[in-house]
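In this view, the complex is presented without one of its protein chains, the others remaining in place.
Here is chain A:
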Amino acid sequence: MQSNELSLIERSRQGDVDAFEELIKDYKKIAYNIALRVLRNVEDAEDASQEALIKVFKNIQNFNMQSTFKVWMYRIVVNTCIDFKRKKNLNVVSIDETIDLGGSVQIHREIADDSNNPDILIEKHFDNKLINDAVNKLEDDYKTIIILRDIQGFSYSEISEILTCNMGTVKSRLNRARKNLKEILENELRIQC
């Protein structure tokens, strides 16, 4: 950890708002973007990321220097966003489950499991919307890990600290998340064809 960051942390602990803002200058955009990806909505993303940053400020006394400040901060951001989502009870749509639209209307969502045109992923070009939609269809755990690793580019060890789980779990969850994402993409592209 740089000495500059250390002194900023020290000043933030004494309640220096300016020092804290300097400290999170490089991180808040990423925090906002993580929130935006989890919550998919500009207002919620702002509320949740700011709530998280304030939590960081209030709890900076409890930061024990065992991990880097960055990792500790993002842990709070990720947890706050997930709690925020849970509280808002955004309807989480699982990808192959019966969805009840009230009354007697029921829709079955299923992922088709035929791999007849396997070259579809290589040949097609993905635009940002397609990728975004596919990420949004992932389950929360998988989405979080894809956001952290593939969109924001954290290393495995950083992710294991942010999510407080061991490396094996990070690897296996990432594997499964990517496999799921690939299936979703293949499915989407097939529909487009």
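What we mean here is this: a contact is a pair of C-beta atoms (placed from the backbone, for glycine too) under 8 Å apart; a residue touches a chain by one contact, two chains touch by 3 or more; residues count from 1.
Note that contacts and distances are computed from a predicted model.
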Per UniProt, the name of the complex member that is left out, chosen from "SUF system NifU family Fe-S cluster assembly protein", "Methionine ABC transporter permease", "Carbon monoxide dehydrogenase" or "Anti-sigma-W factor RsiW": "Anti-sigma-W factor RsiW"
Contacting the left-out chain in the complete assembly, out of A:L8, A:V38, A:M73 or A:V135: A:V135
Positions on chain A contacted by the hidden chain, ascending: 15, 17, 20-21, 28-30, 32-33, 36, 42, 46, 49-50, 53-54, 57-58, 98, 104, 106, 118-119, 121-122, 126, 128, 131-132, 135, 146, 149-151, 153, 155-156, 166, 168-169, 171-172, 174-175, 178, 181-182, 185
